[in-house]
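Heads up, the thing below is written out as structure tokens.
With one protein chain held back, the other chains of the complex are shown just where they sit.
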Amino acid sequence: MRSVGKMVWTIADGYIPSQSTSLDRASVSHETACNRSAGPSEAHVGITVLSSDRNAIGPHHVGVPADRTLHVRFNDSSDRKPILRDTDYSSLFEPDVLVVIQHARLDSRKAELALLTTTAYGQD
Amino acid sequence: MRSVGKMVWTIADGYIPSQSTSLDRASVSHETACNRSAGPSEAHVGITVLSSDRNAIGPHHVGVPADRTLHVRFNDSSDRKPILRDTDYSSLFEPDVLVVIQHARLDSRKAELALLTTTAYGQD
Amino acid sequence: MRSVGKMVWTIADGYIPSQSTSLDRASVSHETACNRSAGPSEAHVGITVLSSDRNAIGPHHVGVPADRTLHVRFNDSSDRKPILRDTDYSSLFEPDVLVVIQHARLDSRKAELALLTTTAYGQD
Partner (left out) sequence: MRSVGKMVWTIADGYIPSQSTSLDRASVSHETACNRSAGPSEAHVGITVLSSDRNAIGPHHVGVPADRTLHVRFNDSSDRKPILRDTDYSSLFEPDVLVVIQHARLDSRKAELALLTTTAYGQD
């Protein structure tokens, strides 16, 4: 498969609501960065989180196996500091091989779901 | 008409909910890749589906007649293996002529509809 | 003001639902192509509509005065043939000066609103 993508990506509009009318994993309010890797080798992606009033956090690293996709959930935190809810943030992705990043949010503050997505901003 | 587009496209964020409050074709939870062809000849587009934990599936091929549009529905499966519901996936499009790909999802897990769209990531 | 944009734009995913729970202009199900012109002269934009099973319609022309924006509504038809409801279509924009095209849809088939938008695909 051809390797496609860019080496730097940014999602400018990050925001995770603190409230959810459903708490199951699929429906809780969440944001994801979908990370596609179709090259011959695993991609290692550094993710840095920027806020409006604090220092940047990261980079935190995730691995995407060759010919796989990974949907990273910003809600989850392992070795990195958690992202504050109800708070504006942005994110910067610096992989070691070409990847493609798409931003998505599910907002379940109300009984019905609201969704948004966009291809992130990528550059060489 | 001018031929416009790119030769490789990726939708990083694929996800089809298994649930729908309506089962008619227009309102069932679904995802489409909208494929525009405005060149002088039919476009043949290879579609490969990537998952997080299994090998890639495809390419499956669809044809788009000249000066027509085709809205491919990921829910449908003919000669390719069906895409699992409630499961992260990504897709790669490799046409033989220039096309434009736009990603859309309708989510009807709840009584009200949620929609999202984005121009996919394309490169030469 | 600087002139920004591209000379060809495509919206691959066109779809106007026939149903609306509200019929006032702001809330009826509709699609728009938002057309920004910030150059020194009026932009004339040719709009061609592609379908999945009929010949392309157009180009239909609209004018965007200098330093103004125009939100073209696909629901409206004047000298061009109306776009069928509940039917897949795509659109091609060919201005005579640089413009920027953004695609938006409001879906009011249900009591609550669903929205989507994306920057269209543009090329030089």
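As written, the chains take the letters A, B and C, and residue 1 is the first residue of each chain.
Everything below uses one rule, namely that a residue touches a chain if its C-beta (ideal position, glycine included) is under 8 Å from a C-beta of that chain, and two chains touch if they have at least 3 such contacts.
Given the structure is predicted, the values throughout are model-derived calculations rather than measurements.
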Discussion item. Touch as defined at the start, partner being the missing chain; which of A:11, A:43, A:70 or A:100 qualifies?
Written reply: A:11
Worksheet, complete the sentence: Interface residues of chain C toward the undisplayed chain are 1-2, 4-5, 26-27, 32, 34-36, 38, 67-71, 100-102, 104, 111-119, 122
Practice prompt. Using the touch rule from the top, list residues of chain A that touch the missing partner.
Written response: 8, 10-15, 17, 48, 50-53, 55-56, 86, 88-90, 92, 94, 103, 105, 107, 109-112, 114-121, 123
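Here, only the chains that are shown with their structure count from here on.
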Discussion item. Need the CA-centroid distance for the pair chain A / chain B, whole Å please.
Written reply: 21
Worksheet item: Using the average of all C-alpha atoms in each chain as its centre, how far is it in Å between chain A and chain C?
Response: 30
Worksheet item: So which stretches of chain B touch two or more other chains?
Response: 111-112, 114-119
